[in-house]
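For this depiction, one protein chain was excluded, whereas all remaining protein chains were kept in their positions.
Labels run A and B following the written order; every chain starts at residue 1.
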Amino acid sequence: MSNRLNVLKTCKLYIGGKFSRSESEHYFQAFDKKQKLLANLCRASRKDLRNAIQAARKVQADWGGRTAYNRGQILYRMAEMMEGRRDQFIAELECAAVSRRRAENETDAAIDRLVHYAGWTDKYSALFSSVNPVASPHFNFSIPEPTGVVGIAAPDDYPLVGLISLIAPVIAGGNTCVVLSSEKYGSVACTLAEVIHSSDVPGGVVNVLTGFRADLVPPLATHMDVNAVLSAADDPEQKKNIQENAHINVKRVHLYDGTDWMKDESQSPYYIMDFQEIKTTWHPVGT
Amino acid sequence: MSEKEVITRQSLRFDELWTYDPAPESPDYVKIEEQYNLFIDGKFQEPASGRYFETINPANEKLLSRVARADKSDLDMAVAAARKAYDGIWSRMPAKERGKYIYRIARLLQERAREFAILESMDTGKPIRESRDIDIPIVIAHFFYYAGWADKLKYAFPGVDPRPLGVAGQIIPWNFPLLMAAWKIAPALATGNTVVIKPASSTPLTLLRLGELIRDAGLPAGVVNIVTGPGEIGSAIANHPGIDKIAFTGSTEIGRTIQEASLRTGKKYTLELGGKAANIVFDDAPVEEAVEGIVNGIFFNQGHVCCAGSRLLVQEGVADELVHKLKMRMETLILGDPLDKNTDIGAINSKGQLDSILGYLTEGVDNGQQIYQTKCELPEKGYWCRPTLVENVSQSHRIVQEEVFGPVLTIQTFRTPAEAVSLANNSPYGLSGGVWTDKGSKIFKVGKGIRAGVIWANTFNKFDPTSPFGGYKESGMGREGGIHGLLPYLELS
Partner (left out) sequence: MLPDFNQTVPIDQIGVEERVARFRTRSIKKESKLFALKLALRMVDLTTLEGMDSPGKVRQLCYKALYPHKIDPDIPRVAAICVYPNRVRLAVEILKGSGIHVASVATSFPSGMGTMESRIDEVKYAVDEGADEIDMVISRWAFLKGDYSYVFDEIAMIKEACGPAHLKVILETGELETYENVRKASDIAMYAGADFIKTSTGKISPAATMPVTLVMLYAIRDYYLKTGNKIGMKPAGGIRDAKTALHYLAMVKETLGADWLDPDLFRFGASSLANDLLMQIIKQKTGHYQSPDYFSIG
């Protein structure tokens, strides 16, 4: 056995396409499944959250305005990069949470899920658009458009496939997001951020914050520039906080409870449609 | 002097030589009861409290009728009736039979359209031309449209099996009382839900008459229940544990409380809230039609329209000509008796609403805004507001930011398409927007840029049952109308 000292990984926040430490310089410790120290993680502050939301807002119009084909390519690129780091994800999942077999299954499911949503980018719109036969001389059509900036509270179970299952439909539909990662498995989220960073996803489209969700959910729920909140985190207090505060700017709220993200049934274009607005356009038909 | 400056010098005389004599619809065509009860479980029932409130005609301040004031126990009865009808009959009935009931409602309404139109104008103050040509025909079309969906739901959403939710609680505003009721009742029934619906307290009469019609149509008892009363009943509906879904149309202020209650009590909900739509006119627009669109955008229903085009954004090069022509057009608007067939501008719906509108105008004067009103005379009785333009406004003024909900149009100019879009989006609302230009590619670019649920390009304030309607941002969520209007009433799995 080599006595070489291994190089420890530093986990940072991922905001606006850059890895940075929390402005508060707070951190917290993550442990593996044997309660051994795994890593020091940044404990994002309210200001980090604000910065991440600003970053998400800044690029939303550009991301939502890209061609569906381009978004599909970028999501597929993400899947390719994940596949390249398959062993790393398996190792991290195994170390942090689950059995080897489960880690393999989850990693594969996560990659496949990404491929699934990569394929939807240029298809859901055709399924959920309509040309409406109005009773007047007008051409009238309805199409989905992205809701905007989405705050995502990730689940603690399924640290990888859960995360991907929430992020992928949101960004496939042209939204940008701020992800509050699982507290227990922040390191997996950090590695995913590295994948995102290296896979043509423009900076700011996905922002990943590690930290205590209890710190971050309240300012997220009340933030006036967040259009929607998605929570799959199994924490009644935090859900209640979202339910009680989302109305201040009429946020769209989706709470996914007890979903088994490993299953194929846990993917569909309806997850994309949860973060779409229908826009109807009228125009006279004449000469 | 450029040509465009010259165009504003001449003026025209509209109100001379020949004016139209009164041409009123007869209010006697409609028999209004002295008192109306709650429609629960297929029967009109007295409220538990024994109390009634008054509804008046805002055009003459005369009492129209007294309407039951429901309290919590009445609501409980209505919800129980709706639940029983849902479990016992409506959710079990073959879908095509459900559809036939809705068709029957549509046909009966068609036969009695005139009566509904007159009553709507009496209770709301809106011109009979609008209730006769717009409100009631679209009400009927809505029932026809959704009737046909009842047995076709499995084709609506690919890959899933849609199921009804149960009891829908629906809360209706005062600006389009019967139309908003139709927008809610028709899809709810088509999808197999039962309904507890509450009209606005100032405009309950057409919905109560619809209750009579629904009873006469033989709809099973409890499928549609109507509770009348104050705002607290709306809040009680949103909080009621026996209700599965809320559909609310009204102000964003109330909408927030409805959303909060719905989230807290785990209901599905859709919200149609306020708006502050920009109506953008480019210098290559068809000017005369744009003027007409602006008029329809803001003076339709006295501006009591959530999607009203209340902010005119006009490109600098065409601003003088457009505003001059707009003022000329406004001089031809006839304000007065809502039942007169020639009336273009009816009464403001209530004293409170009038005070609120006038409050904005008073504040505008204080802020140095330039207020232009048409010269028409106002009737002595009733609540009236002349068609109004407000110039010299800045984006920060309250009258530019807030929903006035009256016949009041603010005017701002812009230079480039990008500036127009950013002004249009500089609002917490996102219900609708207008674009006027002769250039197709500009329509798509600007239309895409506006963050709003309905874009009217070279037209404004058009509605159709096949066409989804609803807002972005604080203008609400969910859609009413079209295939998308089914979704809020279905569970997909």
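Criterion: a residue touches a chain if its C-beta (ideal position, glycine included) is under 8 Å from a C-beta of that chain, and two chains touch if they have at least 3 such contacts.
All of these numbers come straight from a predicted model, not from anything done at the bench.
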Candidates B:Glu54, B:Glu111, B:Asp133 or B:Glu419 - the one touching the absent chain: B:Asp133
Candidate in contact with the missing chain, chosen from B:Pro27, B:Pro286 or B:Pro428: B:Pro286
Subunit A residues that touch the omitted chain in the full complex: 137-138, 284-287
Residue numbers in subunit B that touch the chain omitted from display: 3, 6-10, 12-23, 129, 133, 284-289, 292-293, 324, 332, 341-342, 438, 458-459
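Keep this in mind: only the chains that are shown with their structure count from here on.
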Subunit A-subunit B separation of Cα centroids, rounded to whole Å: 37
Touching residues (chain side subunit B, partner subunit A) in the complex: 141, 158-160, 252, 255-257, 259-260, 263-264, 271, 273, 428, 443, 447-448, 451-459, 462, 464, 466-470, 472-477, 479, 482-484, 492
Of subunit A, residues touching subunit B in the complex: 65, 127-128, 130, 132-136, 138, 140, 142, 145, 147-148, 227, 242-244, 246-250, 252-253, 268-270, 277-284
